[in-house]
Each structure stands twice: as structure tokens, then as C-alpha cells.
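In this view, the complex is presented without one of its protein chains, the others remaining in place.
Here is chain A:
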Amino acid sequence: MLRAAGRRILGLGSGHRAPAAAVASRGYHERVVDHYDNPRNVGSFDKNDPTVGTGLVGAPACGDVMKLQIKVDDATGKIVDACFKTFGCGSAIASSSVATEWVKGKHMEEVSSIKNTEIAKHLSLPPVKLHCSMLAEDAIKAAVKDYESKKAKLAAANAETAQTEKVASA
């Protein structure tokens, strides 16, 4: 159900069913196909939730848009859940899917060190698709930054409120 609608959105062309073994040089690697056939963590969190960080990268004009969201445990700074939605090629989808898998359970500082080269290697991306893995790395970083900026804004707002209250009660 999701897959049928997803196929139109997720932008995968006619080559997606080609078994990786048969089309050695031009097919998608089996891991990429796997992420497409068995999508992990596709979905959305409430972006207004203060524990959620949203990274939106790319541009439709370029043919690639990735939205990667993380749910962070405020107390520990660990990412407890992640989800993504990607508009783009199979490699872009797989890259962002892998990104959501890898960030789960990790601390926020740790995930900033996830490199596009690792994602590309894991998916055996061909040279022309390395840009997809970089986009995924950027999406992770964007999500982390978003969460941190939200947290900072909230802290600033709370401090302001506390200040106002102090003045009022003085």
C-alpha cells in the first residue's frame, strides 16, 4: 500500500527490480534494493515536538530532497528514534534510510561523525551517486542542529520568563 504510492513518490525508475547479480555494472546494489523493498523508518514526527530535530536538505530542482527527523531523549542526549522521507533516486532513498538506521541509539555528538563515505561504501554507491550519500550526511547534521537550536531557543525563552517573573515579584 505504502509501497505502491511510495514508488511514485520515491522516484525509482524501471531498473529497480533488476537483480544486482545480473546487471553487474549498472544495477542497484542489493543493499540499495533492500532498502527500497523493505523501507525502514519511513515516516514523520511532529516537527513542533521539542524533542524532535528535523533536517530538510536538497532541492526539488536538483532532483533530491531528504527530510530526516530524530527524536532525542533530552536527559541523555541520545537519539531514541529516527524517521525519514526522501524524494529522489533509489540511492538517495537508501542513503537516508541507512542514515536513520545508524543514528538510532547513538548520542547526538556521535552521529555528527557519520561520514558520507561510510554510507557510500555500505551501499556500494557508484561514483555518480556519491552526492546522495553526502546529502544524507548533511541531513543528519541538519537534524541535530535543528534539535539543538530548538533546545537553545526554549532555554532562552524559559530564562526570559524566569527573569520577567523575578522582576514582577520583586
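Just so we're on the same page, contacts are C-beta pairs under 8 Å (C-beta built on N, C-alpha and C of every residue); 3 or more make two chains touch, one makes a residue touch a chain; residues count from 1.
Note that in this section contacts and distances are computed from a predicted model.
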Suppose you had to identify the omitted chain by its UniProt name; would it be "Translation initiation factor eIF2B subunit beta", "PIGP acetylglucosaminyltransferase", "Phosphatidylinositol-3,5-bisphosphate 3-phosphatase MTMR2" or "ferroxidase"? "ferroxidase"
When the complex is taken as a whole, what residues of chain A touch the one chain not shown? 1-2, 5-6, 8-10, 42-44, 47, 53-62, 65, 67, 85, 87, 116-117, 120, 127-128, 130-131, 133-135, 138-139, 141-142, 145-146, 148-150, 152-153, 156
